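Structure in structure tokens, see below.
Left out: one protein chain. Kept in place: all the others.
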Amino acid sequence: MKTPGRDLADKVAAIKNAHVFDVRSSSLPTWCPGCGYFGIHQGLNACIRELGVPLHEVITVSGIGCAGRYPFFTKTYGLHTVHGRTLPVATGVKMANPDLTVYAVGGDGDGLAIGGGHLPHVARRDVNINYLLFDNSIYGLTKGQPSPSSPVGMKSKASPFGTHDKPLNATLLALTYGASFVARLFAGDPEGITRVLKEGTQHPGFAIFHIYTSCVTFDKTFKTWANLKKWVHPLPDDYDPTDYKQAFNRVLEDDFCTGVIYRRGE
Amino acid sequence: MKTPGRDLADKVAAIKNAHVFDVRSSSLPTWCPGCGYFGIHQGLNACIRELGVPLHEVITVSGIGCAGRYPFFTKTYGLHTVHGRTLPVATGVKMANPDLTVYAVGGDGDGLAIGGGHLPHVARRDVNINYLLFDNSIYGLTKGQPSPSSPVGMKSKASPFGTHDKPLNATLLALTYGASFVARLFAGDPEGITRVLKEGTQHPGFAIFHIYTSCVTFDKTFKTWANLKKWVHPLPDDYDPTDYKQAFNRVLEDDFCTGVIYRRGE
Amino acid sequence: MAGVDVTVEVCGMAGDGTIAAGGLINEAMSAGGLSVLGFDSYPAEIRGFGRCVTRSRIGDEEILALGDETHVLISLNDEQSISRVPVLAKDSAVLFDSNPPIYVQEEKSLAAEVDPETMLFGMPFGDLATSAAGTARGRNLAALGGFAAVCGVPPDLFHLVITAKFKSKGEKVVDANLKSFDAGYAYAKERFADCLKTMFSGPGRAEGPEKVMLSGNLAIGKAALDAGLRLYYGYPITPATPIMEYLAKQLPERGGAVVQMEDEIASIGAVLGASFAGARSMTATSGPGFALMTELITHGVMAEIPAVILNAQRGGPSTGLPTKTEQSDLHAAVFGGPGDSGRIVIAPTNVAECYLFTVKSFQLAEKYQTPVVVLTDFFLDNRVENLPVPEASEQDIAFGNVFPDDSVKGSYIRYLDTETGISPRALPGMEGFAFSATGLEHTERGTPDYSPDNHMKMSDKRHRKIRSALRDLPMPEEFSRGGDLDVGVIGWGSTFGSVLEAVNTARSRGLNVGALKITSIFPYHADMIGEFMGRCARVLIPELNYSGQLANLISHLRGNDVVRLNLATGTPFPPSLILSKIEELLKAGA
Partner (left out) sequence: MAGVDVTVEVCGMAGDGTIAAGGLINEAMSAGGLSVLGFDSYPAEIRGFGRCVTRSRIGDEEILALGDETHVLISLNDEQSISRVPVLAKDSAVLFDSNPPIYVQEEKSLAAEVDPETMLFGMPFGDLATSAAGTARGRNLAALGGFAAVCGVPPDLFHLVITAKFKSKGEKVVDANLKSFDAGYAYAKERFADCLKTMFSGPGRAEGPEKVMLSGNLAIGKAALDAGLRLYYGYPITPATPIMEYLAKQLPERGGAVVQMEDEIASIGAVLGASFAGARSMTATSGPGFALMTELITHGVMAEIPAVILNAQRGGPSTGLPTKTEQSDLHAAVFGGPGDSGRIVIAPTNVAECYLFTVKSFQLAEKYQTPVVVLTDFFLDNRVENLPVPEASEQDIAFGNVFPDDSVKGSYIRYLDTETGISPRALPGMEGFAFSATGLEHTERGTPDYSPDNHMKMSDKRHRKIRSALRDLPMPEEFSRGGDLDVGVIGWGSTFGSVLEAVNTARSRGLNVGALKITSIFPYHADMIGEFMGRCARVLIPELNYSGQLANLISHLRGNDVVRLNLATGTPFPPSLILSKIEELLKAGA
């Protein structure tokens, strides 16, 4: 029998070997083994490393949730705020010190439920922060309640007869709110994350990265790795991300294309 | 010299003559003379009268703002809540007593700023309430600050050098959130309001009425009567409101078409 | 040992079946007619690994608090269990896995850590299960078998509860688990034949009224159901979430609904709306969510709308200690929000009261047309007690609303200023009574009015109403021989159990001390509390918070001359600490 403890030891060894401790902190992420957040972590760490920004000029601002735990796992400055308030706090940080590279990090509950009222406004204001929305369609930290991006019919302890509410599509929301850089990414593709994060970080305005990820502990039916891998696919090569209306129509048709969906043209 | 007092006296006389006190309460609305809200009031009163719903089975739930004052001016039950919470409270009322016809009423500050986090969720839940969003693109009650629907560059005491933020489009938001009945109306057309309100009230689900209106006291430049009259125009006769994607594209192209923009097909 | 009073712990890693094993011990002991108080702790924010501990205090009299010491430790993972060694009583028994799935270095083994007096029972839990049932999954069951043998629990009690627990998973699972249990039992019976203990004075099958094992949270959920809850609105937050999850399962069957809202503001908003329209509705949250609710709670105060809000306290400030217990939201519950906004705040002290007060809160909210805050805490929410099946009478659940008389139809005055401050309340849908409610100051008719006299009058009406609720609120309860006392200890919430236990012990030692239980936090029974305080040479108020929040509220009743004993540890209040403080005060007073 392999205990979770052993799985973990393997993981730790693997991480050590990858020599990536230049950005991630030495404290081991408390995420479950197999959680998609490891892939995002890897992607963002590489982005920071490759951009060559000094770590002390980077700050990670987060909400509450498994995603919200992020700041403890990097060597940048960190600000673990309260549930749902990632974006207003990040706004203050960036305005106070525009030299900082600001990553705002939070879950789908954090960003679309309790914090859903802030996204429209940070997008409108075009504050130059980079927002990574970890969308696992579930409340991880509080043990598996449905989130605003859960599909209709999702069963959980909090919804034993299945949910009724239509899911929200964060990419579509970002477009509607007028965000100037909108990307959709997949936690299973750290390299893709790194590439697009680098582009978005350099974008002079608000950049939102809507990242599909899997909560392996509480979601056994919807955003499983198997499903996500089946579903996601990159945007076609000839896709023009500066065409706002086309972006809309693409997103209305296709829930799972990944890449830079929209970027404000010059 | 004609004092405001005299203007008012004329108004009161006119109202009396129209014999409309069957729905509106005897207390005179405290809105400024010329405010667009009078037209909305007229439209909703006629809707209730024409639908023949007994007044005690109607309830008007509102937020805070000039629009929020609405409940005091009708003979229905009323619940004047706090700023921005119109929709959650209305949700509770309707679920507790589905026999009630519920009108939720609020301004653009109420609904798009402080209360902007609730709209997505009441739309997703498709709670059978009717939401009248009085969009004058300004904070009336607090004397003229910009709202989330104010145009870029709007000057006010709170924005003496003009605003920077891109405005939100409530109709587009409603579509994005998956509202099952979305209409855009004009306070200068009470008959149009009545007609569409009647249809929306009978719609079995969440209905949002995005109503363009003028704050004559604090907005002298943008949503003035003159501008609004120039801008608004009805949807073409052959427009099919059950086509979701078409609705999106229409709204992306045309900020001022009025009528039923989208209605869930059977 | 005069009677039974044993604390048993099971400790392991997540995945070891720790929580299940602890639960079975509780159930078996309850089935055996003993009283049980159980409290588990598990890693709440780190998934897949981390320490789980269950703690069960078992006795033949009512259990008031967690014990200070542990008498039996069942270790499913030594590395984790080492942390429990400091709480082991002299003479305790430790069962551990002599062939654990993960190799444990000798110097990290439990055996190397415990006192020499501790009796060690090493058994190959996993091997026993595997050979009995073909899988090591029943490792925890084998450990339970060992426990039953070593500590003298009749195995049929475990057979009973194992069968009940796994019934729904099919006969095979039941059977495998029974076999693993039996294998452990037989092994220990034989191997440790000469050192078996009889810790439990031979519990048989329980007599007397049927008992159920309930956590505070479950009792609250059941109470809400029994009281006729129609609508629950909430947002997940530790430690209140289980209430929502329980109701999500139960309420729809009774024609009600649970709606997970987008946040706590929406939750209280919908509760106010539903209550305004006459439906029993509630929300449950914890400190951070409660803070968000305070603006709307005061709307309920001003517009006189019922609402039931459960605040399951956890450690603060801010996100604080989400999985730890604390009593530090009293201030927020009583004083949070703008203006002079008096509301009703009640706080149960045990699982039975969780049920009782939750039932009561609906009627109170309706009758007094105001938000009612029920204050629990993590320990109370999550501990289990076995208790007679709680029930609510017709009278308890009767609709509390005072309706207007038909005669005032058409001339209804919603906020009529009456002697008690309670105005007859119409519900939307009633013909001839339409009115508008508002969070603005208003006249008796509900019209906004900011004139000085009106504000004074209506403020007075609202506060008079809250004061008049005192007659319907649970009264302080005194536990003493009466008369003058050398030390009087006042407790609230889950801490009261520890207070009573300490006072009982002190009294059994002949000390002239007493305890006062306060459950109505606001308004409170100033006269009765003051009278009690007046009879005590010293007054002690132990609380699980830093600043002494109940003391801040009531110490003026004794000219501020009270002794505070404040713990901000996140753990249940140890009765022993209270006892030694009592002794210290007595010594100082002598």
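By written order: A, B and C. Residues from 1 in each chain.
Simple rule for what comes next: contacts are C-beta pairs under 8 Å (C-beta built on N, C-alpha and C of every residue); 3 or more make two chains touch, one makes a residue touch a chain.
Predicted model only: the values in this text are computed from it and were never measured.
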| item | value |
| --- | --- |
| From A:C47, A:A90, A:L235 or A:L252, residue that would touch the chain that is not displayed | A:A90 |
| Residue among C:T163, C:T323 or C:S576 touching the omitted chain | C:T323 |
| Which residue of C:G145, C:G184, C:P236 or C:G342 touches the chain not shown here | C:G342 |
| Full-complex contact with the absent chain, from A:D10, A:E57 or A:E191 | A:E57 |
| Where the missing chain touches subunit B, by residue | 1, 3-8, 30-33, 35, 64, 66, 69, 82-84, 113-114, 116, 139, 141-143, 145-146, 148, 157-161, 217 |
| Subunit A residues that touch the omitted chain in the full complex | 27, 54-57, 59-61, 64, 71-72, 75-82, 85, 87-97, 99-100, 117-118, 120-121, 125 |
| For subunit C, residues in touch with the removed chain | 265, 286-288, 290-292, 294-295, 298-299, 301-303, 315-324, 326, 328-329, 331-332, 334-342, 438-441, 450-453, 455-456, 459-460, 463, 545-547, 549, 555-557, 559-561, 567-571 |
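One rule holds in what follows: only the chains that are shown with their structure count from here on.
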| item | value |
| --- | --- |
| Chain pair with the most C-beta contacts | B-C |
| Subunit A and subunit C, separation of their C-alpha mean positions in angstrom | 37 |
| Multi-partner residues of subunit C (each touching 2 or more other chains) | 262-263 |
| Per-residue multi-chain contacts in subunit A, two or more chains | 113-114, 116, 148 |
